[in-house]
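Just one protein chain is left out here, and the rest sit where they should.
Showing chain A:
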């Protein structure tokens, strides 16, 4: 939904005001329903309503989801016409519909129906004074706007808009609209309703600008008309600018829509086509941003526009301060960047506005300042504005929240010529040292005021450093004394936590602004160390501070705190704080002192918490790379501590320290992702570094494939090719043969593999117990670059029958090869088996087939027709083939083996050859 919703969408406005006695829920009884109920039968009585509304207010969404929810909106509308309820009760019911329209009538159709019903109720009111007319108008408006039902097709909208406009222009609406005395307040209400609708559908009143101007010039109520006109004017300008169209006489448009005539939705639809203009960001003097620069009014239009703005401004004095402020914001937005509209129009108002103490008015002046910059404020004006702001930021007659807001305005002041980066808090240039000094913080200020003023002081100090050293007065010295005072307060035994927090917030602020000034940081460091000495219970604050400040303060502070702690005797009452600090600040520097402290402290670590704190320090030391002495301490702790958890922990640390190399230890003890300790810190901590120390299951970044066969050597060897997708270290491949066909295989180790860099093939010697094919299941263990150890299952590697083939080494080189073969052939029987089969040949013929698959094993060859092949099959079998008298389609093969189980394998192999050929 593109439109904004009531209530509360009607402009820059506070919503949902809430007053609560401290500690008491804000649900004061909103609905006061007097009088007695009207019996048990019939429509809900007042009491029933009170109960029902009470339940609804307690939790609107729950109530609407419940059984009664559906009917509430309908019943409410019916009750409004009931004659039994008092007006006061009906006003309460209407207030409810103003507050929760979206809950009561959640969709556009329901909203439309509800608005129609409300309008009917309004028309049916008897023509005497009634408190209901105003809330009825407000409710109808709210329901339409919130239900997103406002539009040209909505009947209720077509009724409501002319009615509102008629009321707003003070036209006589005839009977039913109450006595004359009510006309004036209703006129104002109608304007407010129109304003709400205009802010939901910008451009809605684009046609009525002329009319509104005339009304404002005559006797209309000034405030509602002014605000309505300003909003409609702003929206019309923005829409026209976005559409790159001129004003087209909008400002002087003659008559408003005639009663009963059609409403002109053109501009609103144009507005709907472009997203609702949001408030411009700040400071945004760039003209492009609000897009008004493209609007180039003709001289005549410009004159009319000026006249309209001047008219609004001239009577702005008659508005309440908050309404004046809204008007100025609206006009500032409207005219910003518009050519031919000199902002001097605002000038006559400024002196009056600057004299007041009203927060909204000064804020509006600042908005104008941001919108127009130098065009409206000369350097002198800027200086005056700053003086007034400075004055208001400390004026004894103003309340603290106002002071704080003015201080914020000073730090974010929209300067004519800003020096620093936009969006960062800075002291305005023209806020000279004199003005700045009047806003110095002191211990007597409220914490928030103190911090705001301290920020300003820091900014002054930062500037002061750039200039030559001041004469006499030094902001740095003042700052130092202030911080010392804050520390003294934080030091107060039993003082509230807020005082300590304030001290550390101030220190943090100072470090952030003045990180480069040793003149400030050195005393701060020592002061904080002293504070720690005096009140170790502030350790959590110190740890928090160290976590957040940069090395400028962090490093020296660590050093002094470490010194502060280790120079103590180990049996302080504040031992747990010392250990907490030490766990934060211990490092590789002067480990012997730290270890000495820990050794002494160990004897006093009598409970679990202290022991854990002690071990945390050990852990910090381990991370820092301290080894010498630490191992002894851990060993001692593993024996000495009372608590088994502590002992286990110490032992674990000792083992880690003894077995892991530095970098791995660092990773292992790195920040733990585990949740904080539950029962045993060992368990919790394990979750942290178990991840590091334990092997993790992972999808493998490794691809393994079998390379070309190598038929040589004493046994079969598988050549494996390894590729990786990411760097892998210390890869270990483990193979397992399914069944017990082969002897167990040794693991293969590769130190390092990187993607895209092929490594030499891995040789995997196989030791079959039977000459049979199999599959090797493969697991990989490796280390990742992050130091984690991972474990992965790889797809199994097949070992084929032919992978086991080996030639007979003792085949004679010369002479009697035939005889050698025949000898082998004969030796197979009778123990073995014999077979004959038909080996189909592909188009290449027998010669190609042999050379491709059987070459190493050929003993006697008579190409291209006859080959005698002898294959050794580990462990101790043989396979002999005679391929003779090849024909076109195949070759008859006679085969013998001394192991009968080989025959079917050999048969499958031979028959498959042509297919793979």
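Here is the rule we use: a contact is a pair of C-beta atoms (placed from the backbone, for glycine too) under 8 Å apart; a residue touches a chain by one contact, two chains touch by 3 or more; residues count from 1.
The rule we apply is simple: contacts and distances are computed from a predicted model.
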Practice prompt. Assuming one chain is omitted from the figure, identify its UniProt name from "Enoyl reductase (ER) domain-containing protein", "DNA-directed RNA polymerases I and III subunit RPAC2", "AP-5 complex subunit mu-1" or "Glutathione S-transferase".
Written response: "AP-5 complex subunit mu-1"
Response to the item:
Considering the complete complex, of A:384, A:515, A:534 or A:833, the missing chain is touched by A:384
Worksheet item: Which listed residue, A:87, A:219 or A:573, touches the chain dropped from view?
Response: A:219
Response to the item:
Touch with the missing chain holds, among A:508, A:729 or A:808, for A:508
Response to the item:
From A:64, A:357 or A:593, the answer for touching the chain not displayed is A:357
